[in-house]
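A single protein chain has been omitted from the complex, and every remaining protein chain is retained in its original position.
Chain naming follows the written order as A, B and C, and within any one chain the residues start at number 1.
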Amino acid sequence: MVIIMQQGAAPEQVEAVIDTVQTQGFTPFVNPGVERKVIAVLGVVDSQKVTLVDKFESLEGVERVTLISEPYKLSSRNYHPADTIIEVGGVTIGGPDIVVIGGPCSVESREQVLETAHAVKAGGGKLLRGGAFKPRSSPYSFQGLGNTALEFLAEAREQTGLPIVTEILDPDDLPMVSEFTDVYQVGARNMSNFRLLQRLGRTDKPVLLKRGPSAKLREMLQAAEYIMVEGNHRVILCERGIIAWDDATRNTTDINAIPVLKQWSHLPVLLDPSHSVGYTRWVTPIARAGVAAGADGLIVEVHPNPSEALSDGSQALKPDQFKQMMDQVRRIANAVGRGPNAG
Amino acid sequence: MVIIMQQGAAPEQVEAVIDTVQTQGFTPFVNPGVERKVIAVLGVVDSQKVTLVDKFESLEGVERVTLISEPYKLSSRNYHPADTIIEVGGVTIGGPDIVVIGGPCSVESREQVLETAHAVKAGGGKLLRGGAFKPRSSPYSFQGLGNTALEFLAEAREQTGLPIVTEILDPDDLPMVSEFTDVYQVGARNMSNFRLLQRLGRTDKPVLLKRGPSAKLREMLQAAEYIMVEGNHRVILCERGIIAWDDATRNTTDINAIPVLKQWSHLPVLLDPSHSVGYTRWVTPIARAGVAAGADGLIVEVHPNPSEALSDGSQALKPDQFKQMMDQVRRIANAVGRGPNAG
Amino acid sequence: MVIIMQQGAAPEQVEAVIDTVQTQGFTPFVNPGVERKVIAVLGVVDSQKVTLVDKFESLEGVERVTLISEPYKLSSRNYHPADTIIEVGGVTIGGPDIVVIGGPCSVESREQVLETAHAVKAGGGKLLRGGAFKPRSSPYSFQGLGNTALEFLAEAREQTGLPIVTEILDPDDLPMVSEFTDVYQVGARNMSNFRLLQRLGRTDKPVLLKRGPSAKLREMLQAAEYIMVEGNHRVILCERGIIAWDDATRNTTDINAIPVLKQWSHLPVLLDPSHSVGYTRWVTPIARAGVAAGADGLIVEVHPNPSEALSDGSQALKPDQFKQMMDQVRRIANAVGRGPNAG
Partner (left out) sequence: MVIIMQQGAAPEQVEAVIDTVQTQGFTPFVNPGVERKVIAVLGVVDSQKVTLVDKFESLEGVERVTLISEPYKLSSRNYHPADTIIEVGGVTIGGPDIVVIGGPCSVESREQVLETAHAVKAGGGKLLRGGAFKPRSSPYSFQGLGNTALEFLAEAREQTGLPIVTEILDPDDLPMVSEFTDVYQVGARNMSNFRLLQRLGRTDKPVLLKRGPSAKLREMLQAAEYIMVEGNHRVILCERGIIAWDDATRNTTDINAIPVLKQWSHLPVLLDPSHSVGYTRWVTPIARAGVAAGADGLIVEVHPNPSEALSDGSQALKPDQFKQMMDQVRRIANAVGRGPNAG
């Protein structure tokens, strides 16, 4: 049972709820640092539920009490039956149109970003991705251009109008990243970095949350919950491939995740075919599959010269390959009754 | 290096090739019981290759010598660049049109099979599947109706014209099964039952080979090789889901397998969305994804009354659900430039 | 609910039981070809159980009715609380002493087998393993010496007194293999080859059943059940590694399987450290771990000259390495209160 307080509920109201929970014999768990307080009451047996809901909902400052049985609550379709549609810079994600985010894995130079941004725009992409801070397995690998990369991305946005998606690794980078980005990306390695999720939950920009390589889907929704419970409900889920034991591909695209997440949750769901299959030659068929399975869009790596990329070149599309992919994806989108984003 | 003898090469010709291989210092491996003899010469170093190919190809009875570096040879696209198109009972598999195979997991009764067959036909399915011999994890589970089931399937074929696909578990069942079926199905559990594969390689009917739940794609092609090396090149590959560590779905649909197999091999590739996702409500989106990814067709479980099915009821489509799936699949097929089978 | 008939129950007695099951409103499943008939009655609800057990146990020819809730019955410790001890050629498996089976992956020559057998004997091994028929991923790989290999193994047994363990791939090989072997080995690829298991269930020799690379432990016990339900209760379970996504090792040794299987089942449990880790240099520590975890013994690859082995050389121990492993394993065996086999 989860008691959701009103935004701005007074501390005394929260205290009164906590007291009542304790009086009823339960240990209340209040998550530290949450702006909109949520009080979890665990271990409630079925016979008590009706009475307790009534009691808690009658308290001052309580917005609602939810009985959702899944381990995720705010991200559940039972909590919010309609699709969540997220608007960012004039683009809507999760609505009727398919949205494609394109751009390089890492921002490497001003020219690279600008050229790619124009190619993404020309191909029909609606947002620009690009890594400024890169989480790399090795400390000896290229770690991103940092602040400089953010400035290049901003210039690309100015020229093309494409909103920016960039990864955030560390709460300490928030002031800098928030100055530039339109959407925060949480990488697969950080899906369970709960402190980072909590901080992003207190921002007012959408969060693109990538699935961890061995995260169960309900764990992914619980990760989204860490963001949402802090007040930021604009979370975009992204399947990016799970660990593979067959070395034929880099990861295993869990295409099942698309319809499962769309049924379990109201949040938009994207597929990242670049990481999930890992080789340029198979990105387009997997992109088609993702849209056919019901994804709300794609996030795809595009690079003007993949063979010289500082990271992940083997899975990037060249501008003309991106354009071809978009043509094919558009036909699939139409076949499932969805159009290209009007931008 | 693989030396492929001509069909009907004389034993003395084979012997002469073997002698020559030995004279050159290699141990020849001739697979027992192969009608078209294939002699593998392993361990040839690069510098010797040109000379040896010339030498072996000049011997009498040799059809060709192949230097294919993959561990699979006859199933490789390097060996046979064009798509293999398999014709069975007037239906073509692997050609321009998408082919859908529908039917119950297990044949349970005459009425059940006939009703399902008509529904499959009405929905646009081109072949009828149905299990007569069921490999079940437990010896206490329903094991299939056996011979009786085959007769029901044959009656359904007579009424609808749909060719039959049924599983074969044991070489000893070959005389009985071959009397009825049009396509042999090898189940996932038997993908590495090499003796069964070898026997099917000596038959003249197509073999639908399901991927083992933890088989790498190259192992699947090597399994196909066991059939092909015996003379039967009509093998249909089928992705049916790999083992999952997320209990959200029954298996993990390896959608990546579709474009990989289509590139590596010339054989037709199907997807079984029923097993690969395992729940009726997600079968249709996964079916769409399979066709969008480039599959040549689907094999789908259909049952008039899934809640009473003796096996796998939770993943079967009812006739009207099958029809809806077909409508959606047809739109995807058109979007990727493929039509429904003209039948 | 499972009704187990007496050995040699008359057909009319079986019929009478089946009639009674049907009269009670259940569909009885009788497995075809079982010598000791077992009749499964599925779907019995709790409230009916006591009455039905009484009714069925009162019928003539019925040995017992079991209510075991696990999907495996005869292999369950609930069915047979004491450890099963299997005696073969004077060696006991599953008793207080640790038993080690050693020998080459494939029998390659008379000299190789004899030399290895003497090394295994000298090191303290109690049985000799050696493959005559090899299931190989590729049809172009060495497939074993067949009958000749069996004769070499028999000669080695004569010289050393070590009973033989060899793999059986195909029911058709039974007459030949049964003439020579003391224990049938079912390889990982065949764990779900239920027809093979059923045939072995009708023999009178122990069966060493290897776990499939993606088989759940309850599926392994269900596979054992296929053998046991036919009358042969002398099944030895063997963990041999599950599929790995980390290429650091060949497979992942599922060490957890050892205590789980020992608790769930009364059957002896072995570990195959050679396959499960896949590299000679790590075989000994994994062998130690297996015995420490509670395994009843080990099956280990030994080869006089691993670098020239026709299969799996990279995981074989040389005779002196085998001796060192045995010394270490003996110390671990003592530490867990078990001695070396008295032979």
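Observations on the model:
Here, a contact is a pair of C-beta atoms (placed from the backbone, for glycine too) under 8 Å apart; a residue touches a chain by one contact, two chains touch by 3 or more.
Everything numeric in this text was worked out from a predicted model, so none of it was measured.
When the omitted chain is restored, the residue from C:258, C:298 or C:317 that touches it is C:258.
With the whole complex as reference, residues 214, 216-218, 242, 245-249, 252-260, 263, 276-277, 281-282, 285-286, 288-294, 328, 331-332, 334-336 of chain C touch the missing chain. For chain B, the residues touching the chain absent from view are 243-245, 247. Residues of chain A that touch the chain left out of view are 2, 29, 31-32, 38, 40, 42, 71-73, 135-143, 146, 169-172, 189-190, 192-195, 212-214, 219, 222-223, 225-226, 229, 243.
Just so we're on the same page, only the chains that are shown with their structure count from here on.
Most remote from chain C, judged by the distance between CA-atom centroids, is A.
Centre-to-centre separation between chain A and chain C, using Cα means, comes to 48 Å. If you average the CA atoms of chain B and of chain C, the two centres end up 30 Å from each other.
Averaged Cα coordinates give chain A a centre that lies 39 Å from the centre of chain B. Among the residues of chain C, those touching two or more other chains are numbered 243.
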